[in-house]
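Below are the structure tokens for one structure; questions will follow.
Note that one protein chain is taken out, while the other chains of the complex remain in position.
Lettered A, B, C and D in written order, each chain numbered from 1.
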Amino acid sequence: MRTPATVKLVAGLGPKGWLAVAITALVAWVLVPLAHLMLPESHPLHVSTFAITLIGKILCYAVVAVAMDLIWGYGGILSLGHGLFFALGGYSFGMYLMRQIGREGSYQSDLPDFMVFLDWKELPWYWTGSDHFLWALFLAVAVPGVIAWIFGYFAFRSRIKGVYFSIITQALTYAAMLFFFRNETGFGGNNGFTDFKRILGYSITAPETRLVLFGLSVALLLGTLILGRVLIASKFGKVLTAIRDAESRVMFIGYNPLHYKLFIWTLSAMLCGLAGALYVPQVGIINPSEMSVANSIEIAIWAAVGGRGTLIGPVFGAAIVNLSKSWFTTSFPEYWLFFLGLLFILVTLYLPQGVVGLWAKLTRREAKAAAAAAKAETPAAPAPRSTPTPAAELPAGAAKGASA
Amino acid sequence: MLTVTNLNQYYGGSHILRDLSFEVPMGKVTTLLGRNGVGKTTLLKTLMGLVPAATGSIALAGQDITKAASYNRVRAGIGYVPQGREIFPRLTVEENLQMGLATRPASSQVPARIFEMFPVLKQMMKRRGGDLSGGQQQQLAIGRALAPGPTLLILDEPTEGIQPSIIKDIERAIRALAETGEMAILLVEQYYDFARSLADHYLLMERGEIISRGTGADMDTNNVREMLSV
Amino acid sequence: MRVESSISRNAPADGQTEHWDGEASTGHVLKPGELDLSHNVILYLDDITVSFDGFRALNALSLQIDAGELRCIIGPNGAGKTTMMDVITGKTRPDSGKAFFGQTIDLTRMTEPQIAHAGIGRKFQKPTIFEHHTVFENLELALKTDKSVKKSLFARLFGDDLDKIADTLKQIRLADQADRPAGLLSHGQKQWLEIGMLLVQDPKLLLLDEPVAGMTDDETERTAELFVSLKGKHSLMVVEHDMAFVEALGGKVTVLCEGSVLAEGDLATVQADPRVIDVYLGR
Amino acid sequence: MRRFLLSLGLVLGLCATGARADLDPAALKGLASDDFDAKQAAITQLAATGDADAERVLKALSDDALAVAGGRVVITAGGQVLDAASGAAIKPAPANLESIGLNNALRQQVDGALAALRLFSADRAERLAAAKLLLADMGDGATLLPILDKAVQAETDGEIKTILAQLHAQARLTSPDAAVRLAAVQALGESASPAVKALLLPLIEKQGDAYLETDDKVRYAAQTAIKSIEGRLAWSETAGQIFTGVSLGSILLLAALGLAITYGVMGVINMAHGELLMIGAYSAYAMQTLFRAQFPDFVDYYLVAAVPVAFFVAALVGMAMERTVIRHLYGRPLETLLATWGLSLVLIQAARLLFGAQNVEVANPVWMSGGVQIAENLALPWNRLVIVAFSGFVLLLVWLMMNKTRLGMFVRAVTQNRPMAGCVGVPTARIDTLAFGIGSGIAGLGGVALSQIANVGPDMGTGYIVDSFMVVVLGGVGQLAGAVWAALGLGVVSKFLEGWAGAVIAKILVLVFIIIFIQKRPQGLFALKGRFVEN
Partner (left out) sequence: ADTIKVGILHSLSGTMAISETALKETALMTIDEINAKGGVLGKKLEPVVVDPASDWPKFAEKARQLLSQDKVAVTFGCWTSVSRKSVLPVYKELNGLLFYPVQYEGEELEKNVFYTGAAPNQQAIPAVEYLMSKEGGSAKRFVLLGTDYVYPRTTNKILRAFLKSKGVAESDIMEEYTPFGHSDYQTIIAKIKKFAAEGKKTAVISTINGDSNVPFYKELGNAGLKAKDVPVVAFSVGEEELRGVDAKPLVGHLAAWNYFMSVKNPENDKFIKMYRDWAKKAKLPKADTVVTNDPMEATYVGIHMWAQAVEKAKSTDTDKVIAAMAGQTFNAPSGFTLKMDETNHHLHKPVFIGEIKADGQFNTVWKTKGPIRAQPWSPFIPGNESKQKL
């Protein structure tokens, strides 16, 4: 019973986990392509382009949600800036896609249309190398990573916590959005990048390209989940949750929370960047509204709806929220905000552990044998509480959702 | 004054209080002893309504309060000194004491005897409760509970962190309060000598059950000290 | 003057202290050999003053603790005992005065984790443990190891460590609770767990703020035994109001009052001191 | 050219004392023409007659009361229709009135003409208004000079005379006589008006290599005059900048004060705060609608009624939110963020269904329109002044409530340690509801203020939520004084930066500034100090 903290990958995931990974991979990489390409449109099992792009998009969101959960659910740090990292990844890769348009834009120029139109004579320095796929991919990880690192370094060093951290990440995102809105910034103003044509020379609308992008999204999500699992099972994960629960205590036993937070924060941002890079070619547009405050809040909501402090929860959360949004906006265009709003309210009220918590509850009920242990895991609020400042309450609040 | 009958309490799956029945008589000090984790604090929280009783009943002066909200129990005359002080950290000492008078009319004053008992509170009226030292906070917590003049005073390890001279003061004060005959006192204590010297009655708890009870004088003969140390 | 220069070499200058980066300076400050106990003094407080809005919680306090010593600190509520520990652990910066760990390490210039790393462990007046981790994990986290991110990613527990944790669990009598979340322990159990966390950390100097508060007499005795057994290998500074406990510990006793030392000596002497009786023990 | 004709006409008209000319029907017809030039000519011609009939027609034109009915130009006045030429009522009132419109250019012409005519009015107020109007926009001075000569002499009132003197000086600036120009420039040097500066500027301008003003003395005098005017302007400009900052700050404060209670004190990360502002603003709208329908005479006081109504409506909504949702989330602050975000979506959509997706119209009451003229180039708008005062009032209210009442103490106690507050006898549930209600009510008051300067629409709240949190956090959570300083600071800094770098960059810089500032003071401006903060 004495399972030491270990990074053994295989053990970390367990046989069930690996089975799930294998099945997902099989579905995504074999069955979906077959159903999309081989079956006629009229066939009931045909997977439409619409479905593939929609699911592909949601997969990218799911990666972001998991990344958010790593920092929030496990680290107790609520970032309202993940939309920024996502968008930065998207923009980095979008630059490449813009360059791939070549001379097929409206103005038949080597420069992207918006630059021609603004009388730019040459690419600004930060577009250097944007025609190289690998460089773009590198940027998609590096730009969010570096920005997150710098921001995180100063913020964590100053011990900015809780709501303060959330609010300044919000400020950061908001500032970035305004900055990207400007035409002079060199990223297409509020229209951003769109009208992509090719990726690595392949038409972006070709079914094969879409399938590859879809497959990559699945791969990224699986990779993120496995990485997350490994991290959380390691001692690092325990230190992280310990920081979430009692940071000063962690300091007194000799850990420097700065490095732990910074590591997970930067990693989380880089994962968002990758997700953004995959998202852009699939939806065909990237613009500053991805950095809006509401978007970042929504990312947090995906994690919460799914279940914080679990890895699979955010995946469900992202899927449930986005699919229901897609469905509601078609079926009840006038009322969908009510449904969505109520969904958020009800989940927080009745499913503090998210849908995964609900599921766990249900299965637990079935397996009554484990009842005692299971109940012990959800302690009643320790009675007289004395954490006065809301700031101090934040990690405690986050902790409630955690059942690592 | 307080009558507890067949009280049961659970935390999740574990049975913390098992069929407790006892009384706390008026004008007497009843001490509750027991090792760490036997459920003393849980019992007091149940009495205060901080955790709901699973089964059983609690009555104060003949009135059933099993389902009453905490603040109604306080209105009914209970004063509570919790384990861990639980003062309001960002209120001043003065405001903390006024909070003790929450059930009294707005114009009520903090009784002078509280400052006699704990002079440090008078000196630190304007300091915020959270800035006080541990022992000072404990004194504040006791003062706060005494301020409205409760008929049942519940104290959870009140001597924790308090300097010896003040413990002696507290001891004298509790004695005096009981002797007025207008207050029943339920004292949870680990400090045997203190408990012994105050107890009119004692209750000894072990894993959620009362395994021994009697008058204070019986404590030594009943080997309470030994039972506490097993 | 030579001392001065060695201070600045060993303790990073202010600017660097701000952004302590564990690995780099750990190697520097914390190599076991670096704690200079050449004068057999592990802690040296000199003329420390701390005030809060004009109120002097510590008033020109000077104190010295020898290596391997078990020192008891007593004193009235509000005398400044906890504040003194805050100063030693870097939580509160003194307005003036010096605090040295060994001969060379200037505590007033270090951050909390640096100080912890240097070998000072602390138990708070109110137990703080990781409530969502199991008892075992609490100890595991506290274990004396390399605490860098890199190591934590690939860390494994080996036989020695497991033994050490198992021993400690027995010592603190929580062996049967090892897999329960620590948040579910009773107050007394949490106290024990916190002591256990300190022990596995293996600090040079232990600061214990009212460690037996809320313990039964029996447990108090055991705690005393434990501390006495640690004496020599570690230095301990214990704050308590329980005279029986202080007596059981048997070390030198310092009485603090109004932020400075009122009396010092063995317990009997101190207890006989009328000033101590006046302000602290009562008649 | 237009001015020239107009003024010439006036002069002629004024000079033809006693000789009462009938209104020319052709000129009246011209007014009804679709052709701009014809209309203009007609106005000029009417003005030239310079008599009361002409004035009546011009006034009607300016008031949009002139119309054509079956080829005849008429004046509509309070249900009556008068013949424009004679001023006699036409009975029966003709149908199919077609209103004669003006555009800006013509309106200016008409106003100028009317003002010139009214310089000789018997009514002091009318003369003063006319003089002021001409001062603001005199047009070509040279042609106005003869009239001004006369008017200055005729005028007895000191204040009007001062203005006329300035006008007179302005008019003489274009005099061919250098000495006259010099005197005029020197007289104008005393002014603090940007308009005067604009008049002087051409005197120091170059055309090609040569100066427009040939006389050196005049030019130097102009130079000095401009300098001294600029000096005076600079002062009021700075004052204006500070006022705009304070005004923005007071709005930020009003938007944030409610949040300072619900979030700052109670710890509820209330993302629906913006919607409470929205509810307050819609309450103002509802009161306006009610007053318009029921008490049209008191319509200007709808705002006074809106203040308590908004407070109570927002408080009720807040209390309902607390009872149904937030109550279950104490101690889980980040969950409140999610649930209240959901609430905000519901509230926005509800407003959209109830009032429509479009903004609704909320008018400033008359007493809040316009402004006080502090200096020539500094007018402080009444609505902003009122809002600054109002924010002070609300602030005082909140402060008293939190610090001087037992309720405030209970609220603070409950939020610091809810179970223990129950254990000293505080009905915590009721206090929570009440406190949240008060916080929401305060937000409602903020909404009333916002309705006076910004949009009232379903999403209006979303625009304030970020700023509100910035204010509360920057000030230090739970610190009222901090919120005040943060709001004012942000206001002034924003406005200062905006003047210097433009609104977009200013906004970015302010956000960056906040980020950096919080690094330095992680707990905000007014950080809570003390040992309990860490634990």
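Methods note: a contact is a pair of C-beta atoms (placed from the backbone, for glycine too) under 8 Å apart; a residue touches a chain by one contact, two chains touch by 3 or more.
The structure presented is a predicted model; accordingly, all values stated were derived computationally and were not measured.
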Chains still shown that are in contact with the chain withheld from the display: A, D
Sole residue of D:33, D:228, D:455 or D:519 that reaches the chain not shown, by the stated touch rule: D:455
Which residue of D:377, D:468 or D:523 touches the chain not shown here: D:377
Among D:48, D:68, D:251 or D:286, residue touching the chain not depicted: D:251
Residue, one of A:20, A:283 or A:342, that touches the chain absent here: A:283
Interface with the unshown chain - residue positions in subunit A: 48-50, 53-54, 57, 106-107, 113, 116-119, 178, 181-183, 189-192, 194-196, 205, 283-285, 287, 289-290, 325-326, 329-330, 333-334, 336-337
Residues from subunit D at the interface with the omitted partner, ascending: 36, 101, 103-105, 107-108, 111, 136-137, 194-195, 197-198, 201, 237, 240-241, 244, 247-248, 251, 348-349, 352-364, 369-371, 377, 379, 381-384, 452-460, 462-463, 494-495, 498-499, 502-504, 507
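Keep in mind that, in the parts below, only the chains that are shown with their structure count from here on.
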Chain whose Cα mean lies nearest the overall Cα mean: A
Chain centre separation in whole Å, for subunit D relative to subunit A (CA means): 45
Where subunit C and subunit D are represented by their mean Cα positions, the distance between them in whole Å: 64
Per-residue overlap in subunit D, given as positions that touch at least 2 other chains: 416-417, 419-420, 423, 478, 528, 530-535
Overlap residues in subunit B, where contacts from two or more other chains coincide: 11, 50, 82, 84, 86, 88-90, 130-131
Complex interface listing, subunit D residues touching subunit A: 263-264, 267, 269, 271, 325, 328-329, 331-339, 341-346, 348-350, 353, 415-420, 423, 462, 465-466, 469-470, 473, 477-478, 504, 507-508, 511-512, 514-515, 518-520, 522-524, 528, 532-535
Touching residues on subunit A, where the partner in the complex is subunit C: 1-2, 4-7, 153, 157, 231, 234-236, 238-239, 241-242, 245-246, 248-260, 263, 376-377, 379, 382, 399, 402, 404
Subunit C to subunit B touching residues, read off their complex: 52, 55, 74-79, 81-82, 125-126, 184-189, 209-210, 213-219, 221, 241-243, 279-283
